[in-house]
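For this depiction, one protein chain was excluded, whereas all remaining protein chains were kept in their positions.
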Amino acid sequence: MSDPDEARRRRRPRVRAVAAAAALTLVAPMAACGSGDAGGPPTINLYYPPEQNLQKVVDDCNAQAQGRYEIAYRVLPRQADDQRVQMVRRLAAEDTGMDVLGLDVTWTQEFASADWIREWTGQDKAEVEQGTLAGPLDTARYEDKLFAAPKNTNVQLLWYRKDLVPQPPKSWDQMITAAQQLKDQGKPYQVLTMGAQYEGLVVLYNTLAESAGGKILNDDGTQAVMDDGTVRALEQLQRFATSGVTSPSFTNATEDPVRLEFQSGAGAFQVNWPFVYPALQEANPELAKQVGWARIPGVDENTPSKVTIGGVNLAVSSYSRHPELSFEAARCIRDAEHQKFSAINDGVPPTIEAVYDEPEMTEAYPMKDTILEELKEPATRPLTPAYQSISTVLSAILSPPSEIRPQQTADELRSAIADALQSKGVLP
Amino acid sequence: MSINATPTGADTAVEETERHATVPAQRGSRRKAPLSENKKAERKLGWLLCAPAALVMVAVTAYPIIYSVWLSLQRFDLRFPDERQFIGLENYVTVLTNEFWWTAFGVTMLITVVTVAVELVLGMGLAIIMHRTLVGRGLVRTSALIPYGIVTVVAAFSWRYAWTPGTGYLADLFSDGAPLTERASSLAIIMLAEIWKTTPFMALLLMAGLALVPEDLLKAASTDGATAWQKFTKVMLPVMKPAILVALLFRTLDAFRVFDNIFVLTAGGNETSSVSMLAYNNLIRGLNLGIGSTMSVLIFITVAIIAFVFVKLFGTAAPGSDDGERR
Partner (left out) sequence: MATGTETTTRARLRWGLLDVLVVVFALVPVLWIASLSFKTPATITDGNFIPQEWTLDNYRTIFDTDQFVRALINSIGIALIATLIAVVLGAMAAYAISRLDFPGKGLLVGVSLLIAMFPQVSLVSPLFEIERQLGLFDTWPGLILPYITFALPLAIYTLSAFFKQIPWDLEKAAKMDGATQGQAFRRVIAPLAAPGLFTTAILVFIFCWNDFLFAISLTSTERSRTVPAALSFFTGASQFEDPTGAICAAAVVITVPIILFVLFFQRRIVSGLTSGAVKG
């Protein structure tokens, strides 16, 4: 057997040199980084989801600030989960680099309870509450204090084919019957909406539950209720899923695929956010002419629906170095003028009621009256710091909707939600 | 020098006897003069060569890993920092008595076993083609490796499109309904996507293993009238054993942590959640650091057991095992 010792000894210096070089490469760039703050006005870092024309709003606010502050728009990832993770991770580390945060309406209570965001008080609070719709404002409160300023809201509508359906249905059962008739006649008949195991399914269920007068949680969001109304909503969802009028992809469908399916002409009805309309006009103008909109059907035909609201709230980080300026910057971004701009250019519905009366809105938002009607009687998703856990539980237990057994599923949900509220047990 | 001097050993028996004869002798001599100049130098060189790698790995991962294990022993939800407390193994009891965990565990095991087994067979075939083909070798090698280079999430999205009725070319071809809305077909598609994506990883490692098979041995075996199968099992496999172990080991580690494909294709719907998705839901979405870390540790333990079994099965072919290094 060989003995390479001699060879090794001779090669050693070279090995050392390589090791040293490798170590240097590792260390050198580390030393090179690290930067200081430059002079000039304080920077307000705005962390906000991607919105195409928000930079223009930011520029405008910077001009109005006249050098008192400079907002820098730091774009968050597209997916809601990625947005939340990034903010949570940095807030948990008490990062001072974030000032104003764009929070999905369902996160406000969570961030407030963890002391990651500041309460709005005094003049800032008064200005935000002035003229803002009650529903969106509710999503910004935690324990009766205001923790965020609603920047924009959102509601789903019923989109239907006027050439196939003369009158929009008043209830889900009417809609199912109408679709079944269309199916028998061999016409496009499907009712398209989101049914995959994710937030979209929770939004659908929450709309049904609130429309049926049900409560998932008690009023202060501390206990699981799951009353009769929520059971009726489960029955409705199950009936819908098994009626044969959904798309075969229903249990795997998210917003954009639903829009695309309707766009291709397969559906007679679509329950989806308003973004589908401008997209439809662009992609299939012929079909767009045949499409009407209405308030989402109720569970009873005589009780109008209550529709789940979405949207974004602006909050100020507890670790911001410039809290006063941050409140001011946030107010500027969400003021009436800028909400109108964003509504027209980025399609996000305003939270200030008066903006809907602006003349330019009619052209950009032909469906604004229906939106406003839904917004005035809205359904919020459970307002609790544990919302994300509840949502995970709801979507997992409700999926697939065809296998819901109403009373039994309600009991299962009640105990799973109770656990989630106390952060007990395992999330699915 | 004869062919037997190579580590491959067309004739393994001969090599075994050689080894048995020499290794104890060596050990014996080592014991007699433990601090000889040569040995000291060898030790020093060994440490010196390993130090940079070891330092980097330890510096980056020691704290995060220890911290995760520590978290798994606590009740700690980021949203309720006041309720943080040490609870010993309670989180482990919670997770291990939960049916979501076991469902996900079963799904993950199924995916791991099926994909790794299929990939080993496909990868071996692919490696032989890539290594021995007479025409267009560069083309085959490069195109075969492309799937591994595609960003997983994008690939998963394209599969999702392909398998959704109306938007894809595969859905209508293979079924009437929507294959991603049923458990069996969803799992099959997830596994297909995994296999397509990572077979090249297997194949590349195995191909590099094939490159070590001496042509002479193959030729000698041919002259002796060995069939193709005999050449494969008696000549090629023994040489490739270490490469196969590494390929199997690292693919299994990865397969058991499957996440992206499921996340995009079904989001865990219809009971297709994997243990990594469960850990993600608890740790990242639920911000329950205690339970989430517990799941991470459990995944880690499971994978460690699998790895241990592999290393034992392959015995001396495992890196660092104390026999074959000096020839």
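Going in written order, the chains are labelled A and B, and every chain counts its residues from 1.
By our rule, a residue touches a chain if its C-beta (ideal position, glycine included) is under 8 Å from a C-beta of that chain, and two chains touch if they have at least 3 such contacts.
Not measured: the values here are computed from a predicted model.
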Checked against the full complex, the residue among A:Asp256, A:Glu301 or A:Asp369 that touches the missing chain is A:Asp256
Checked against the full complex, the residue among B:Leu73, B:Ala144, B:Leu187 or B:Val235 that touches the missing chain is B:Ala144
Among listed residues A:Ala134, A:Ala283 or A:Ala354, the absent chain is touched only by A:Ala283
Touching the unshown chain, chain A contributes residues 2, 4, 7-8, 10-11, 15, 18-19, 22, 25-26, 29-30, 33-34, 49-52, 74-75, 77-79, 82, 85-86, 89, 92-93, 95, 255-256, 259-261, 263-264, 273, 275, 278-279, 282-284, 346-348
Listed in rising order, the chain B residues that touch the chain left out are 1, 3, 5-8, 39, 42-43, 45-47, 49-50, 52-54, 56-58, 60-61, 63-65, 67-68, 126, 129-136, 138-155, 157-159, 161-162, 166-169, 171-172, 196, 200-201, 204-205, 207-216, 239, 242-243, 245-246, 249-250, 253, 257, 259-260, 276, 279-280, 283-284, 292-293, 295-296, 299-300, 303-304, 307, 317, 319-320, 322, 324-327
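FYI, only the chains that are shown with their structure count from here on.
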In whole angstrom, the CA-centroid distance of chain A from chain B equals 38
Listed in rising order, the residues of chain B that touch chain A in the complex are 22, 26, 38, 41-42, 45, 48-49, 51-52, 56, 77-81, 83, 94-95, 98, 100-101, 164-167, 176-178, 180-181, 266-270, 273, 278, 281-282, 284-288, 291, 326-327
Per the touch rule, the chain A residues reaching chain B in their complex are 1-2, 5, 8-9, 12, 15-16, 19, 22-23, 26, 81, 84-85, 88, 92, 110, 113-114, 196-198, 247-252, 257, 260-261, 264, 266, 385-386, 388-389, 392, 396, 399-400, 420, 423-428
